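Partial complex: the chains shown occupy the same locations as in the complete assembly.
Lettered A and B in written order, each chain numbered from 1.
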Amino acid sequence: MARRLDCRLDGDGDVEILRVAGIQHAQSGDLTFVANARYLPQLASTRASAVILGGANGSVAPGCAVLRTDDPYSAFARAVSLFAPAAAPRPGIDPHALVAADASVAPDASIGPFVTIGSRAMVGARTIIYPNVAIGPEARIGEDCVIRSQVSIRERVVVGNRVTLHDGVVVGSDGFGFARQKDGTHLKIPQIADVVIEDDVEIGANSTIDRPAVGETRVGAGTKIDNLVHVAHGVAVGRRVLLAAQVGIAGSTTVEDDVMMAGQTGVTGHVRVGKGAIIGAKSAVLQSVDDGAFVTGHPAIPHNAWRKASMLFRRLPAFRKRVDAVEQRLAEIEEKLAAWQRSRTDR
Amino acid sequence: MARRLDCRLDGDGDVEILRVAGIQHAQSGDLTFVANARYLPQLASTRASAVILGGANGSVAPGCAVLRTDDPYSAFARAVSLFAPAAAPRPGIDPHALVAADASVAPDASIGPFVTIGSRAMVGARTIIYPNVAIGPEARIGEDCVIRSQVSIRERVVVGNRVTLHDGVVVGSDGFGFARQKDGTHLKIPQIADVVIEDDVEIGANSTIDRPAVGETRVGAGTKIDNLVHVAHGVAVGRRVLLAAQVGIAGSTTVEDDVMMAGQTGVTGHVRVGKGAIIGAKSAVLQSVDDGAFVTGHPAIPHNAWRKASMLFRRLPAFRKRVDAVEQRLAEIEEKLAAWQRSRTDR
């Protein structure tokens, strides 16, 4: 196993591993891991039979077998994969699915019951579509995708290869585009343009990706999106981007490659978030962000500036007392000086 | 086309327009538009065959035909409509839909496969219901509505005419109403009252509109709601309101006509947001807002005050240094004065 996980073995290589477990729940027969230093103290009392440990913790010697590696988190990922149940539904179209006569479904794709596939839509090889999914006309879904239950893929949406859409995801719903009229009503701008989800993208449960009026909405290859995220019409999300849960990105904004956004962050419309930028949790990005910048807050400012200012925010009441006291002392000094001045003048 | 878009033509009226496109992607044969001044510089290099331009940009003369108008965004909306594909499913009840025997469905409504329509529910003329929608008993849906896939319209909900519900919307789910008991458990207050969605409302993907225990939840005519928005039990949303993505409005709050809320804003329960008020992005509205006010922040305060205070927030560390320095200088002055006073007294 050490070889398959690309680790160096310290200790007993004959231990039998039956499961992968978190350090708190691990029992005899389990392989566990420590990638986050805050869990190191728990190593002393773990019942696990083996542990994956980072190189930086070279001096730590727990009472069980150790698999040492420079990248314990990736070794853990591979270990979990070794024990994952392989439970894909079998290929073929369930008799309770409705596939349009002119749609094209690969023979080894798996289409579950109560799925609808619209006219001229395409589903690629080995793609699995779980029950109750709705796929609109002319949508194109690539190979080796996993489309979970209750997903809606609207007309003409393009989905690449090896894409996972979790339960309840909506791709291609109308963008929020209205033109305000003189009488205060809102004229709908038809949202009829393209949505492209590139290869190796994963989108979390109940997230929504909107369609624009013109141009396209695009999610770049290798990007991972968490649950309940909103990507508005005309947004361009780059490659290998991470968007944590409940992030929202407003219309026509560009998010460059390798950006990371923490949970509940919002980005305004028509701005650019530069390559590799990091956005702290619950931030409101109200203007463009430079490549590689790390910003946080509402509005988002450089993270260190935000952190320092936040520490002082809670001390504003103490601060005010200091300014009150300073003004009081100043007034006393001024009075004293005025008195002196008068006494001098009197002299 | 200039006539149909209510524009004045400048330049070659013989150009053939095949498509509407954003200014960055426009090619020969495309009509584009500039409603946002920040995109004006791109006009010089556009390949579009024609552009819709606002009256304020009267002096701009790009190298293509120009359609001038006071309201370029609305002209753009109409132009997109001219080119929109008309792809409505055909009228009638799909044989794979389940309509209760005592439900009433207009003969020219279109009911997709795997749709359920409960007892005594009603669906009006020309309304389109896409696959996998669940409509509860006694729900009433008006004419010319579009109900997208995966929507749930619960029992007794009333939906007006020309309403669009995007994929995954839930209308009529139970409000979050519990009475805390002495033992710390939460007694459910049955949420059984009414939900009304008035005419011309549009609700974005995966948004949720809750039902109250008593009274009603109401969304007024012409209101537009974006994706992943939460409208709690007993909320009254007025007419022509705009709620951007991920907004949340807590129970029993009133949002008056023509209010606009930017994305990720939250409004507490039992307050009133006055007519025409604007709420800035990601705000927390913790008390009532006056008619026409523009507020932002957490808690929301007048927008200009918030903007100025936010600029100073990031300068709090510099501010602290100034107060430190002031105290230091004060101490020095006080010491000097004390020394003088002593020397005077000594004299």
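Before moving on, here are some points about what is shown:
The working rule: contacts are C-beta pairs under 8 Å (C-beta built on N, C-alpha and C of every residue); 3 or more make two chains touch, one makes a residue touch a chain.
None of these values were measured; they are calculated from a predicted model.
Every protein chain here shares one sequence; 2 sit in place, and the complete assembly counts 3 copies in total.
Here is the rule we use: only the chains that are shown with their structure count from here on.
Taking each chain's centre as the mean of its C-alpha atoms, chain A lies 23 Å from chain B. The touching residues of chain B, counted against chain A in their complex, run 20-22, 24-25, 32, 36, 38, 71, 73-74, 76-78, 80-81, 83-85, 87, 96, 112-114, 130-132, 148-150, 164, 166-168, 200, 202, 204-206, 222, 224, 226-228, 240, 242, 244-246, 258, 263-264, 281-282, 297-298, 310, 313-317, 319-320, 323, 326-327, 330, 333-334, 337. Considering their complex, residues 98, 114, 116, 132, 134, 137, 150, 152, 154-155, 168, 170, 173-174, 176-181, 184-190, 192, 206, 208, 210, 212-216, 228, 230, 232, 234, 246, 248, 250, 264, 266, 268, 270, 284, 286, 297-299, 301, 305-306, 308-309, 312-313, 319, 322-323, 326, 329-330, 333, 336-337 of chain A touch chain B.
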